[in-house]
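Once you've had a glance at the structure underneath, I'll fire off some questions.
A single protein chain has been removed from this complex, and every other one stays in its place.
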Amino acid sequence: MPPMPDQAGLYRQMYRIRRFEQTVLDAFPKGVFYGTTHTYIGQEANATGVLAHLGADDIVFSNHRCHGHFIAYGGDLRALFAELMGKATGVCGGLGGSQHLHWRNFYSNGVLGSTAPVAVGSALAEKAKDSQALAVIFLGDGALGEGVVYESLNIAALWGAPVLFVVENNHIAQTTPIELALAGDIPARFAAFGIPCSRLDSSDALEIHAAAEAEFAALRATPGPRALVLDTQRFGPHSKGDDTRDEALMARIRQQRDPLRLLAPRLADTQRETIEAEVEAEVAAAFAQAEADPFPEAAA
Amino acid sequence: MPPMPDQAGLYRQMYRIRRFEQTVLDAFPKGVFYGTTHTYIGQEANATGVLAHLGADDIVFSNHRCHGHFIAYGGDLRALFAELMGKATGVCGGLGGSQHLHWRNFYSNGVLGSTAPVAVGSALAEKAKDSQALAVIFLGDGALGEGVVYESLNIAALWGAPVLFVVENNHIAQTTPIELALAGDIPARFAAFGIPCSRLDSSDALEIHAAAEAEFAALRATPGPRALVLDTQRFGPHSKGDDTRDEALMARIRQQRDPLRLLAPRLADTQRETIEAEVEAEVAAAFAQAEADPFPEAAA
Amino acid sequence: MSTVLAALNRGLHAAFEQDQRVYLIGEDLLDPYGGAFKVSQGLSTKYPDRVWTSPVSEAALAGVAAGMALRGLRPVVEIMFGDFSTLIADQLINSIAKFGAMYGGDVAVPLVVRTPMGGRRGYGPTHSQTLEKLYLGVPGLRVLAAHALSDPGELLRRAILEDDGPVFFVENKLLYLRPLAAELQDFEIEQHTPPGAYAATHTLRLKGAPSAALTLTAYGYMAELAREAQLRLAFEHEIFCELVVPGQLAPLLPGGELDGALAASLEKSRRLLAVEEGSYTLGWGAEVLARAAQAFPGGLKAASRLAAPDAPIPASRPLEEAALPGVEHILAAVQKMV
Partner (left out) sequence: MSTVLAALNRGLHAAFEQDQRVYLIGEDLLDPYGGAFKVSQGLSTKYPDRVWTSPVSEAALAGVAAGMALRGLRPVVEIMFGDFSTLIADQLINSIAKFGAMYGGDVAVPLVVRTPMGGRRGYGPTHSQTLEKLYLGVPGLRVLAAHALSDPGELLRRAILEDDGPVFFVENKLLYLRPLAAELQDFEIEQHTPPGAYAATHTLRLKGAPSAALTLTAYGYMAELAREAQLRLAFEHEIFCELVVPGQLAPLLPGGELDGALAASLEKSRRLLAVEEGSYTLGWGAEVLARAAQAFPGGLKAASRLAAPDAPIPASRPLEEAALPGVEHILAAVQKMV
């Protein structure tokens, strides 16, 4: 029997993501940040539940909506704030900005789907080096529109790449509902390339943790790609203030599908409150530090 | 009950393709032709059986292996010979060459898979114009490696394009056997995008004719894409003299899967011989005419 | 006062109204959103059957439009960010731009790919590029660049309705909110339409200025900055320039000939500075300078280019500002040349 997941740890991680993202959305109109942002609010359980199983050498490929992935990977809050502010202390020294992060074995890129073959290649490299490391790639439902994703599935299956495709299906791409963008069925798309795919409709970090555990175990036991489709909900706007969805529906969704709300009852109140207070302080400190950090200097 | 197919007509058409292609392969080393060529020998029943159902306004998209498609579409032998020779009287005045043909509603291109969205767009245009015309696109098993094909399947399904995808699965792409190039399953790839797909493993023109008849009927009755996978065999080299397959195996395949050999017993000997003699004369005349045709003049 | 954005939107509406064969395909086109930069707003409400919002599939979008155009429609494709035009490179180069000539000339592919380009918004390396230089040398493709000197909506309308070949239509993001043809009262403007083009080249002179010591040339949003520089050079430094702004970036005149308006200006000034937001090497300015060198074998007194460095565009504001050519950069470059 696998050990019980660390519920308090999962809660803390999700709360860190939530508070980070809320801080970003709140501060953006004040001109503290620059550029664009895509927040992870509502989807925190995905990154948290999945990346809890990551080994030290495993690789993560992420997309435009990468803050949550980065934080769950273990990325530093101050460095992430700083990157969004364009500061010299940012994850990539301010060069990448919100969508282009790299730290250790974590890579994100803003061109949808373009990361799929890169993730497959990285997994194949680790296999060739016999390192036992594997790759996880997060894709949105929208990214499934890109052809290179299917080329990558085919190659991953043919060449036995140790890669886990995680589809975060929040049923929307920017403003386009999935019904207008995706014909057929997501798991069938993986199956058609001979890639085993499981699916979970949940915002419960424990359920996602368990589903991901099974995927990682299978992936470590048997080489070759696998897929996990996580049906989820995006609570906030696509980027900033660009949500065209029905407000009443969104209110209901936020009520029913909040990963924090779902996990909270499992923690003792005092424990939860301690975590929340600690995280508030951590996020506030990270934000303040990043704000005080210097901008990079342009080479002459 | 649909009327019986015109067996003699099918035989004649296939024989025309066969003799055309043999003439090309025989004459190429003599320097009569210039550039490249990909012959259709062994696959004649596909184009012939499928395109027999084409309406006058229907559209055909073809690939590098396009001579058979072009001839079955009704294209002129002399113009095709001339195009391969680079003559002014060629299908495209010598500009396109073997892989780039256009005549009436027939289009081919040499970039694998690139025709898929174009075919879908043409079908959508006809639907928008309410013309009742539909599009047929031929793809090889190898072209299924290209991502844009899957983008096109998705869009075709979402937007209800009246298009028939015909996959000619000859189990090889250039020199690469399908086992090294295609994971999973071809019909499943269409099904994953909600596209009905049927499959037939045959080189019998009558069987293919019947299968295509059902597809065309369904396509005309209900809008939306469909797919037909035809398992087949390429008898000749990929292009010229570049066949790396086992010769004994190929001999057996040529014995068992020859569309002409399969249809011949259905015709009276005299009828068959008459057809063959007529086609021999037709092909020889077309070749001679094309040879006598002038080259285009370069603009100064 | 109208903006470039409003003008483009009007141009699309006019095209839809005037010709039933006009269709729009792209991502997130439906109202109220109306496309990421709002250029397509109102169309899906007014013409629900002719606006097809799509999956995130740029290559197929371009190919689908090609098929529609081959069959007699006049599709417009919106690519959300010009950075993603790389995904349609094959369709553009090996299908769309080729069909006309490679099929022997009896096929037309009347379609317009519209896309925003450019930085200065901190969007980072994959959402800030000025990539049209990749397409300027593609045989069979017309490349137009919206600017604020005359109505870009009318240019777009003509590209959609009157051009029987494919058009790549570039819209700089910062141009969208610029007022149309504003503050031009200080300028004398000459318009010249190159042979085979329908987009005019504009030549701007300050009214009453002495003869120009230098010819600036720029397109799109860069022309706005160049115009500002032109004013400041005159008033702050008493350096008088002419500014030549092409609307059509490709094709250029056959045989390597220099555009007439530019040639006329250089004839007098003998100094050339080409300014662009794209990266330096093989940018638009390279072709401009090459043609100028061919046209003036005796040589110009000075010829130079200002462009972004050959590096990804940083997200950080100070880094991005330093990288992309601005008014100050132009002032400095011109001062060094005269």
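Going by the order they are written in, the chains are A, B and C; count residues from 1 in each one.
One rule holds in what follows: contacts are C-beta pairs under 8 Å (C-beta built on N, C-alpha and C of every residue); 3 or more make two chains touch, one makes a residue touch a chain.
Please read these numbers as outputs of a predicted model, since none were measured by experiment.
The hidden chain, counted over the whole complex, makes contact with A, B, C. Listed residues A:E126, A:D141 or A:E276: the one in touch with the omitted chain is A:E126. The residue touching the chain not shown here, chosen from C:Y23, C:F37, C:W52 or C:F84, is C:F84. Among A:Q13, A:N109 or A:T232, only A:N109 touches the chain left out of the display.
The residue touching the chain not shown here, chosen from A:G49, A:G96 or A:P162, is A:G96. Mapped onto chain A, the footprint of the missing chain covers residues 59, 91-93, 95-96, 100-102, 107, 109, 111, 114-126, 128-129, 135, 147-148, 151-152, 154-155, 158-159.
For chain B, the residues touching the absent chain in the complete assembly are 34-36, 83, 86-87, 90, 93-100, 109-113, 142-147, 173-176, 180-182, 242, 244, 295-299.
Taking the complete complex into account, residues 83-84, 86-87, 89-90, 92-94, 98, 101-102, 124-126, 131, 133-134, 136-137, 139-140, 250-252, 254, 256, 278-290, 292-294, 296-305, 309-312 of chain C touch the chain not shown.
Quick note on the criterion: only the chains that are shown with their structure count from here on.
The touch graph of these protein chains is complete, with an edge between every pair of chains.
Here the spacing of chain B and chain C, counted between their Cα centres, is 42 Å.
The distance from the centre of chain A to the centre of chain B, with each centre set as the mean of the Cα atoms, comes to 46 Å. Contact of a single residue of chain B with at least two other chains is seen at positions 147-148, 151, 154, 158.
Residues of chain C in contact with at least two other chains: 54-55, 57, 59-60.
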